[in-house]
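Encoded as C-alpha cells, the structure appears first; notes follow it.
Here the complex is missing a single protein chain, while all its other protein chains stay put.
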Amino acid sequence: MKTLIKIKPKDYKVGDIVKVDFMAMHPMESGMRKDKDTGQIVPAHYINEVNFLFNDKMLTKMITWESLSVNPVLTISLKVSGAGTLKVLAKDNKGDNVESSVAITPKG
Amino acid sequence: MERRSFLKGFGAVSACAALVPSIVSAADEAKKVTGPNEMSVESALAAITGGKPVTPSTKVSLSAPEIAENGAVVPVKVSVESPMSANDHVKAIHVLATKNNNVRCANVYLTPANGEASFATRIKLGTTQDVLAIAELSNGTFLSAKQNVKVTIGGCG
Partner (left out) sequence: MRKLSMCTALCSLVLCGMLNAEESMSMNAADKAMYAEMLENNPAAMDVAEGEDMFNSLIGKDAYAKVLGVKVKDLPKTIAGFPRMVKVAGKVVTLSQSLQMAAADRGHPVPKLESNEMIKMTAHVKSLANGLETNIDVKADKQMKEMAVLGQHVFEERRGGRGLSCNSCHSPDIVGSRLRMQALPDLGAKETASAATWPAYRMTQSVMVTFDKRMQQCMKNALLAELPLGSKEMVALEVYVTNKGKGNTMQIPGLKR
C-alpha cells in the first residue's frame, strides 16, 4: 500500500491548526463488483482502520468502510503543540498494514 | 438548433449510449447484490447512538456537491463548532451514505489535540441519496446534518 502524508500550510507555528491529508493507493473493493472478464464477484478489499498518532499519542482513530473512494484521501486537523512526529498506521481487511510518518516542524 | 450540428451531436450521443451500459440500470442491478458489510441507516444509527436521540443542528456543517459529476468520487467535508477542550469537545464524526448497501463510510474518533472538529474525504455513492453526518459530543449528545447529492449519468468515456 503506497501512502502520502501532506501538512497544509507548509509553514506553521506552535498553536496553529494545520490540515493533515493522508492518501493511500488502495482498490477499496466493495465486495459487490463483478470482474468484467471472469464474471466472479471481486472479494471485498478495503482499508478498515487508520490511526493518526502525534508523538505516539493517539490523535484520531478512524474506522473506515468500503464506501470510501478508490485511492482514498482522509483529512483531519492538528493543533500544533510543538515539534514531533505525526505517524499514520493504516490497515486493510486482508491484514496488509503500513506505517508512514512526517516530521512536524513549527517555525517560531 | 442548426440541423447539421444537431445530427453530429446525435451521432455522438448514440455512439456512447451504444457502448456504455446505462449506469441507472447497473445501479438497479446492484441493489440485488448484497455486500459483505450490508447495513441499514437504522442499524448504523443504533450502533452509533445506542438509541439516544439525534438532533439536526446548524453546529454541524456538512458540505457535499448538490450534483456529483461522478458517483465514484464524491467530496464530503464535515466540521462541527466546538471549543475542542478536555471538557467540551467532539468525540466522533460519523459519515453515512444513506442508500449505499453498507451505509457506513467512516467513524472518526477525535481528541482535543485535533484543535478543531473537522473531517474530509471522498466517498462512493451508488445512487442519488442523502449523506448524513453525525457528531458525537463529549457530553453524550448527538447532533446531525444531512445533504442530498444527485448522482448523474456520466458523459462519454
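Structural remarks
Labels A and B are assigned to the chains in the order they are written; within every chain, residues are numbered from 1.
Here, a residue touches a chain if its C-beta (ideal position, glycine included) is under 8 Å from a C-beta of that chain, and two chains touch if they have at least 3 such contacts.
As the structure is a prediction and not an experimental result, all values here were calculated from the model.
If you put the hidden chain back, the residue from A:Lys8, A:Lys34 or A:Lys57 that touches it is A:Lys8. In the full complex, chain B touches the hidden chain at residues 1-2, 4-6, 8-20, 63-67, 69-70, 72-73, 75, 77, 122, 150, 152-157.
By the touch rule set out above, chain A reaches the unshown chain at residues 2-4, 6, 8, 21, 23, 25, 69-71, 73, 75.
Operating definition for what follows: only the chains that are shown with their structure count from here on.
A straight line joining the Cα centres of chain A and chain B is 19 Å long. Interface residues of chain A facing chain B in the complex, by the touch rule stated above, are 17, 19, 28, 30-32, 41, 44, 54, 57-70, 72-79, 81.
Taken together, the chain B residues at the contact with chain A in this complex read 30, 33-37, 72-74, 84, 97, 100-111, 113-124.
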